[in-house]
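Selected chains from the complex are presented in situ; the others are not included.
Chain lettering (A and B) follows the sequence in which the chains are written, and residue indices restart at 1 in each chain.
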Amino acid sequence: MALNKERRIGRHAVLLLLSDESEGELERLRQLDWIGCKGKVGSMEAHKVVAAIETAAKKNGIIQPDLYRESHALYHAIMEALHGVTRGQVQLGSVHRTVGLTFAVLRGNPYENAQEGDWIAVSLYGTIGAPVKGSEHEAIGLGVNHI
Amino acid sequence: MALNKERRIGRHAVLLLLSDESEGELERLRQLDWIGCKGKVGSMEAHKVVAAIETAAKKNGIIQPDLYRESHALYHAIMEALHGVTRGQVQLGSVHRTVGLTFAVLRGNPYENAQEGDWIAVSLYGTIGAPVKGSEHEAIGLGVNHI
């Protein structure tokens, strides 16, 4: 039932995010029979971050748009990743801060047991800070859910 | 006042963590005039995670043990990183879960302006789950603070 070392989906989702050339990463992921995407979003509103990731995941065929169980899995993975970025209150502009984020979404089975089925990982990396250029530091988040 | 692209301290702290051979990473960090360390901790008690990181940071000379302002900066960076790992309630055994984590602590100036002085980044990566082998998934956290 253990995590497969080569298939650590969260680690891959973060490396994909931090990689300056994501092609090598994406190539390795395809070999694992996984599906993934990468995108960017900047906003003072958390719901726009959520929506941008949902849209990208649907457009790239990572989740089936007409199955609620898949949207539900993705939504919770996004919210968990946002906890890492916001560290306390999942709020941005309402507490006078903004984010500029890169995100990645990966879908695949990270476990040795094939019956564990698909899981989804959402990773976020970027900056958070005051709505003033340069007044920001880095933040990261990862959400992992069964799908 | 902007973040220096080469000096993104959070990104380095996470890559150091995820790297299978941390030596290359550590070498690059020394060239930036930064100081860092890496360690491991597994526990059902959040306070043991906090203590393990604090001890490592002091033993490796990353913070001055007799200056409270440095401990204070580190403590808040640890707590922020724990938010990413716990995603909601900074609790482990009290909500029936345990973690096995690798941590890294980095200290240096990530900004172009030398007057921004030192900042500290604490990164956490590992697994969180039920106290049953294999019943776990990955988690990550990053805390960044001025020191």
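Operating definition for what follows: a residue touches a chain if its C-beta (ideal position, glycine included) is under 8 Å from a C-beta of that chain, and two chains touch if they have at least 3 such contacts.
Fair warning: this is a prediction, and the values are worked out from it, not measured in the lab.
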item	value
Complete-assembly copy number [criterion: all chains share one sequence; 2 shown]	6
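We take it that only the chains that are shown with their structure count from here on.
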item	value
Between chain B and chain A, distance of the C-alpha-averaged centres to the nearest whole Å	20
In the complex with chain B, residue positions of chain A that touch it	1-3, 8-11, 14-15, 18, 79-80, 83-88, 110-111, 119, 121, 123, 125, 127, 133-144
